[in-house]
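Only one protein chain is missing from this complex, and each of the others stays in its spot.
Let's turn to chain A:
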Amino acid sequence: MEGRLANAWRLTANDKSFIRTALLSEIRIDGRKPYEYRKIVVKFGREDGSSEVQLGQTRVMGIVTAQLVQPYRDRPKEGILSIFTEVSPMADPSFEPGHPGELAVELGRIIDRGLRESKAVDTESLCVLAGKFVWAIRIDLHILDNGGNLVDAANIAALAALLTFRRPECSLGGEDGQEVIVHPPEIREPLPLIVHHLPIAITFGFFSNDSILVIDPTHNEEAVMGGRMTTTVNANGDICAIQKAGGEGVPQRVIMQCLQLATAKAAGITKQIKEAVEVYNTERALRKIKRHPTSTGVNVKERQDQSVGK
């Protein structure tokens, strides 16, 4: 037990008071202004449905897979969407492997609520045979690096992965039309998911002195702040979800201010995600055309200089 405490990361009292004092003059320790977001980079893997998002120093990977399962009994015509959040010990030395801590559970719930309750993903189109077969979409979020504000980064990763995911096309066959035939991707082009809108999560941090508000806290600021609130809004101005679990109380006008800020930011982030997805889709289409391998590997037996491939 003692060993564990010794390994926990703690911010010193000097660092904490420095962050608070700097905020009084509207300066943040990484040079941003209070309402400025960090740089977002959205990258995709080779396979459909795998994304990697970097929000400043925070890094999250999202993977989407699909499986044919039996639907829930009370919802026989809808597909199933499930989100699994893996807070890897890679991200933070205080994360324990094995059982997910409060942070992981809260993270998963916020993203789940944002996607499911707002009906962002169309689950009715995932139904293949009512009552028997539906697609179950599984989103795995791997937190790779904790630089603060995991919720926002994980949300963007989930959305990016959902937008680039393609599920195999299937049709009904067999004698009585009750059999489902899943077509492999080489034969029939897989289909994208129907996503109606993109709910973007924006997190705010509250500091007790003079009710200072910052957007997108880093993990140093998270250790100092008195309370946090995550609002999930979309570019149309709809509020999909708000999460404020404990922490210090804030007056009403601050909440309204947060919502207005969030809506403004959401538009910019939505545009960025869509642009990145466009680039990926174009590359994907080009990849379908090229057939010859463009890279060469290292030939082991021959005594030649290393040939540099791609």
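Heads up, the rule we're going with is that a residue touches a chain if its C-beta (ideal position, glycine included) is under 8 Å from a C-beta of that chain, and two chains touch if they have at least 3 such contacts; residues count from 1.
Keep this in mind: contacts and distances are computed from a predicted model.
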| item | value |
| --- | --- |
| Chain not present in the shown complex, as UniProt names it (candidates "thioredoxin-disulfide reductase (NADPH)", "Large ribosomal subunit protein uL23m", "Cytochrome c oxidase subunit 5A, mitochondrial" or "Exosome complex exonuclease RRP46 homolog") | "Exosome complex exonuclease RRP46 homolog" |
| Contact with the hidden chain (one of A:G45, A:P100 or A:P192) | A:G45 |
| Residue of A:H142, A:R228 or A:K265 in touch with the missing chain, whole complex considered | A:H142 |
| On chain A, residues whose C-beta touches the chain left out of the figure | 2-4, 6-7, 45-47, 50, 57, 59, 61, 63, 65, 86, 88-93, 97, 138, 140, 142, 144-147, 292-293, 295-301, 306-310 |
